[in-house]
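Of the protein chains in this complex, one is absent; all others appear in place.
On to subunit A.
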Amino acid sequence: MEPILSARNLNKRYGRVTALDNCDFDLMPGEILAVIGDNGAGKSSLIKALSGAIKVDSGDIFLDGQAVNFSSPIDARNAGVETVYQTLAMSPALSIADNMFMGREIRKSGFMGKVMRQLDRPAMERIARQKLSDLGLMTIQNINQAVETLSGGQRQGVAVARAAAFGSKVIILDEPTAALGVKESRRVLDLILDVRARDIPIILISHNMPHVFEVADRIHVHRLGRRLCVIDPKDYTMSDAVAFMTGAKAAPGAVASAA
């Protein structure tokens, strides 16, 4: 099976600091790949490179086997790589529907749309509502409710739904459960599994080992700016994973095969 998103020999230096050191990366179709690593291991540089937020000094990124060169997150998004940022990147005062379609609004057809540039609100609301319930996650009473009136888990849900609605190829989730309580995290993890069930592969960045081991199909362990190893969570324990990522234990030589 060909990886849907892969990277070879990525290098990124900030002055004397090497953030990425000949880093490789592979995401297989339909899987949840967790990326773990100690602080400063360079995992956020890796994710930023994949999502177009930074440009690497050298190395290649392939999407569906094609070399790609994202110059901005918008670029990556247009290619089908959606990122849910830790900050969620939503406008709190605007409605759920407005936020889901921010930057890719639908205009009405005909005179009102072409000349008057009028948005097709009914269509946007219908699609937003449908995308939310497609993921089996919500019975929205008021799709025009401002995002700031939602709880943390609900906001995360809307952000993931937005990514899933438009991310045709890959979704990157940056610490989706970091700010949530136990029960809200539970809902978001279920949501992540729902998205995978729709055959959209996910890159999950998380510090939360129980969450990682629960949902991930494979775990990419990042250390000192490169991929140390990829392990199958069924073969290793959480303390093994922590030992690999801190260097307390030698990494297994063989890279675990794709699920």
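One rule holds for everything that comes next: a contact is a pair of C-beta atoms (placed from the backbone, for glycine too) under 8 Å apart; a residue touches a chain by one contact, two chains touch by 3 or more; residues count from 1.
Note that in this section contacts and distances are computed from a predicted model.
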Answering from "Na+/H+ antiporter subunit C", "ABC transporter permease", "RagB/SusD family nutrient uptake outer membrane protein" or "Pyruvate dehydrogenase E1 component subunit alpha": the UniProt protein name of the missing subunit is "ABC transporter permease"
Out of A:L33, A:L88, A:L173 or A:A216, only one touches the absent chain, namely A:L88
Per the touch rule stated above, subunit A touches the missing chain via residues 73-74, 77, 83, 85, 87-94, 98-99, 102-105, 107, 116-119, 121, 132, 136-142, 144-146, 148-151, 153-154, 157-158, 181, 183-184, 187, 191
